[in-house]
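One structure follows; several queries about it will come next.
Excluded from the complex is one protein chain; the other protein chains are retained at their positions.
Letters A, B and C mark the chains as written, and numbering starts fresh at 1 in each.
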Amino acid sequence: MRAAVVVFPGTNCDRETFEALKASGLETDYLWHNWTSIDVYDLVVLPGGFSYGDYLRPGAIARFSPVMNSVEKYVESGRGILLGICNGFQILTEAGLLPGAFLRNECGHFICKMVDLEVKAHEVFANVKRLKLYIAHSDGNYVVDEKTVELLEDEKRILFKYAENPNGSSHSIAGVANENFCVFGMMPHPERSTMPYHESNDGLKVFSAMRRWINAHTSRKA
Amino acid sequence: MKYDFVIHVKFAPNIFDPQAITIEKNLKKMSYPVENLKAGKVFEFSVQAESKALAFDIAKDVAKNVLSNPVLEVFEVECVER
Amino acid sequence: MKYDFVIHVKFAPNIFDPQAITIEKNLKKMSYPVENLKAGKVFEFSVQAESKALAFDIAKDVAKNVLSNPVLEVFEVECVER
Partner (left out) sequence: MHIPQEKLEKMSMTRDEYERIVNLLGREPNETELYIFSAMWSEHCGYKHSKKLIKEHFRVSDENAGIVWLSDIGIAFKVESHNHPCAVEPFQGAATGIGGIIRDIIAMGAKPIALLDSLHFEKPHDHIYEGVISGISVYGNSIGVPTVGGEVRFDPAYSKNPLVNVMAVGIVGRENLKTSKAQGVGNSVVLVGSKTGRDGLHGASFASRKIDKTINDRPSVQVGDPFAEKRLIEATMEICKLDCVIAVQDMGAAGILSSTTEMASHGKLGLDLFIDRVPLREEGMKPWEILLSESQERMVFLVKKGHEGEIEKIARKWELDSAKIGETTSSTEFRVFDKKELMASLPLSLVTNPPDLSREIEREYSTTAEVSKWIGPIESELLCLLSNPTIASKKSVYERYDHTVGGRTIKAPKSDAAIIHIADSKGIALSLGGNGKYTALNPREGIKAVLFEACTNVIASGGKPLGITNCMNFGNPEVDEVAAQFYATIKGLEEGVKILGIPITGGNVSFYNESEGEQIPPTPVVGVVGVVKNIYRIPKPDFTRKGNPIYMIGRLKVPHNGASMYSKRKGFFPTVDWKACSRVLNTVMRVISMELAVSVHDVSDGGVAVACAEMAMGSMMGAKISTDIHPFEEYPAR
């Protein structure tokens, strides 16, 4: 099983995301943002960071990078799973691959702390109820209209909710999936909770759930 | 020919802008009699095109596809006489 | 009486604005024929005051002391007729 970590100018969390994927048993490569052939990968990850310095809006410029054309084709063909973490999630909403958009945190500044998450998408995360993961963002205030929230709730596409809403996101949403569950976006950083010396190891549960989902996804498609 | 444009990007009416709320709260704390403060962005740039109409389309395209996010924001395009 | 104001805040001419430069460079990469792009902020608010002149002073004060940073930015105050 092969994974790719896409690197845009300004991406910061590529190294630890690469290490986390390897620790979860995936053969992983780095992918520079003007690379176009990504069909060889079962999982493509857009990691955290400040692509293009977050200028204009977080993710607003990265979404026009050459790799994003092949990412859109990769999603249409259902070839594999696409995971956007923090800045990656923002890029996916700017590209319209996931619903909603992001505003500045309600407190008005950057927040970096460990938060408790309630897992909502039990299909994807099997028997995991709660996760302790780090958040680190200044524009994590997820905004989505009420109609879409109902849709997300009905189709069980909300991955996690913050136990205590740290940034004003509607309905404390911390992560969502697209209609056919092959695009995932989450603001918390699983890759910072995977090593034995990290405060929590719940990040491994996220990556192993992704692995299981790839198997289920490919077998369902075959 | 070069045409100059000004693009105003504002939050859509139903969007709750935390920054504007905070600024207004602080202004009131400093006893400035200020109400319903809105914050937005403005971009100025020139477009190289044969005609004004063509330049206007390009400016509108840039505003729609790049400078604003349709989920959150609305925009206005204004051509500024040289 | 309530008076409505629009405040434009821009970087002073010789101040380096990396955001505007990055946006322009990438618009060009997307083959939009755009040149010398400037980015700025705009604030709209209403002021409660007895006269328009008094309201104007308050608006100018707000723009100078809170909404702009005199070391880096310049501002314009505009009173909008209701």
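FYI, contacts are C-beta pairs under 8 Å (C-beta built on N, C-alpha and C of every residue); 3 or more make two chains touch, one makes a residue touch a chain.
Given the structure is predicted, the values throughout are model-derived calculations rather than measurements.
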item	value
Left-out chain, listing which of the shown chains it touches	A, C
Option from A:16, A:106 or A:202 whose C-beta touches the chain left out	A:16
Chain not shown: contacting residue from A:40, A:112 or A:126	A:112
Residues from chain C at the interface with the omitted partner, ascending	12-18, 22, 25, 69, 71-72
Missing-chain contacts mapped onto chain A	9-10, 12-13, 15-16, 19-20, 48-50, 52-55, 109-113, 134, 136, 138, 189, 191-192, 194-198
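Throughout what follows, only the chains that are shown with their structure count from here on.
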item	value
Euclidean distance of C-alpha centroids - chain A vs chain C, Å	35
Between chain C and chain B, distance of the C-alpha-averaged centres to the nearest whole Å	11
Euclidean distance of C-alpha centroids - chain A vs chain B, Å	30
Two or more partner chains touched - positions in chain B	66-67
Interface hub residues of chain A, defined as touching at least two other chains	56, 61, 64
Residues of chain B defined as touching chain C within the complex	2, 8, 23-24, 26-27, 30, 32-49, 58, 61-62, 66-67
Interfacial residue positions of chain A with respect to chain C in the complex	52-53, 55-56, 61, 64
Chain A - residues contacting chain B, complex	56-57, 60-61, 64, 93-94, 100-101, 103-106, 108, 141, 143-145, 168
